[in-house]
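Of the protein chains in this complex, one is absent; all others appear in place.
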């Protein structure tokens, strides 16, 4: 029997997959459909601004709705594109009506170039939305104090960035992420943004973060379906590695093949 | 149908798994057996010096022999512990008698602290062993000129190190490994030594190396069986990522969720 | 005539040296005195909590006061150890009385383990202190939005961290520091905390940051006076490199010694 990763829980919902996927920028609905299936993801984000746009959504939401029950997945609407707490709160309420879910990925952009979160607007919006009954997944920076304020505001999950959205640079500051893990035991931490390659996802899980959310790395790959499979393996690799206990690096060589002596410690 | 990695070929033998495993230092025969099974490995190394030792091998070789056919794996005897070409050549011939295989992982240690290969002794021994009919897998450094000399000597596979044996430091010089990949297209390249975590293995495959060989990272994990599963996923993750085309990192953010417009490029 | 670094300006005061030094933890007053002299520093920080302590200051402040005019240096009192804006503001006012300077390094600790700044308390305290007439030097994280809020609050200088205080880890997130430089042109940026080695200081200046503030790296060196000289050279090296234009890295080799042709482009 093959070892499998431990299940985890987000706002009372137990999940097996630790890979969360965005749905933007795929070459076609067919590719999106197949990538989601192959990934095994159980949480799928959609941008509210887009789907609420006047131009229609190209059948996108119907596609997502159809896919979710097939793989036991949930929708995580996001407030991508919002610049203020007020705007995000308004959009969140519209989303709850539209999608009938209290889950919300809260994004409040604080800078046009890095698209980084604005900690102040984020904490403010999170507090209000928690009071309004939402299950808030805040997209935040890797700053410990900001994360603590989000927890104080009632968030039960945090989504720190690894690098700017769509940059594919991986984990720019592993020290900060490791600090979050050590100082916030028990809090589900999902690296959101910046993951570009499967190795980045594995590294995040090895550091003890609980999951990763990504979009561009799959949607913009030469072969998105194959890349979805790559990331499905990567999160399992990283998580199983974390559970199994990664060896501590040594500064010098240690012969793995002893020249003499008995091969096993026991037996 | 889930995407699977492309098969590859070592000395005419086509393999599906890109994970090669050592067999030293496991806590017990039962754990070794289960780790090998879970890993899906098709190439298993054993140290000749140990198994030829006077003290007996504790049933080790019988165990390996029994396991190999079960998972369609091959034995790759190694010359770990040899300090000279002469010593390695002698040991290689004994190994061929004993194990009835032309495959040989050639190790000639050049330094007691890093246990790094000695390029001169290695090239010399490789040339002789190729002439003697062996299929030589040289454990070498990441030096391009040394690798070219090994190819000139008749090696058809190369096994550059990532870091010193047993150090678990990962890929100390990704630039050198990338250079090997670019300059030696078509040559099977296996990162041997230094891999400590699943993310290291994924990174190696993403760089275009064809496989990884490791031992300590699995054998010395808190839970070797679970770690074997982790690495099985990691090499699939890295290889599928390579095949799918990893996105190029961007210096700045690129919104993955467009705020307006149609969600798909086509359809 | 040897090239020298450009002067820079902090709150209207023009300085030649880009090395700011703390004064804690030196083995003796004599070593502190000599290290400050050798460093050429023109800005020296002192902890208010210590000097205001009931136990007396061991002649420390008299020493500092005596040294400052000798090397044309200014005192920068700091609020190290404060946990809230309120506490920092109270201490700042006492400092202005005591030292007769509007300059203030504002520290408000937000976490006991990393001793990182608390962005919220920091912005709040900065706004009040600016209104009270202080020239505020906030010790902050490398978060762009936080830095923008500090500028909005009236700060004219920012002091982002490189790594946790006293850790000597260097620049944990060069990407974030480069972003600050690009997005906040014209704002004096001083890396404060985390610098452990001269190369770290040079790197900070090469990235375009304007100065560095450090303490442990000098005070806890085996030979603090010699290390003070090392850092004096390092900031000049990094700044001159920035001014001269550091070459862009190339992925491959470019022969610096042409084999044929005329040696100079002109002449």
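Residue numbering begins at 1 within each chain, and the chains themselves are lettered A, B and C in the order written.
Heads up, the rule we're going with is that a contact is a pair of C-beta atoms (placed from the backbone, for glycine too) under 8 Å apart; a residue touches a chain by one contact, two chains touch by 3 or more.
This structure is a prediction, so every number in the text was calculated from the model and none was measured.
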item: Given B:20, B:64, B:80 or B:163, the one touching the chain that is not displayed; value: B:163
item: Sole residue of C:10, C:32, C:67 or C:85 that reaches the chain not shown, by the stated touch rule; value: C:32
item: Absent-chain interface as seen on subunit C, which is shown; value: 2-3, 22-30, 32, 38, 45, 47, 49-50, 53, 55, 57-60, 78, 80-81, 113-116, 164-170, 196-203, 206, 215-217, 219-227, 229-231, 233-234, 236-241, 243-267
item: Positions on subunit B contacted by the hidden chain, ascending; value: 110-111, 113-114, 116-120, 141, 143-146, 148-149, 163, 169, 172-173, 175-176, 179, 183
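FYI, only the chains that are shown with their structure count from here on.
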item: Dominant interface by contact count, named by its two chains; value: A-B
item: Core chain by centroid distance, with centroids computed from Cα atoms only; value: A
item: Angle of rotation relating subunit A to subunit B [CA atoms, steps of 5 degrees]; value: 180
item: Subunit A and subunit C, separation of their C-alpha mean positions in angstrom; value: 36
item: Centre distance in Å when subunit A and subunit B are each reduced to the mean of their C-alpha atoms; value: 31
item: Residues within subunit A bordering two or more other chains; value: 113-114, 116, 169
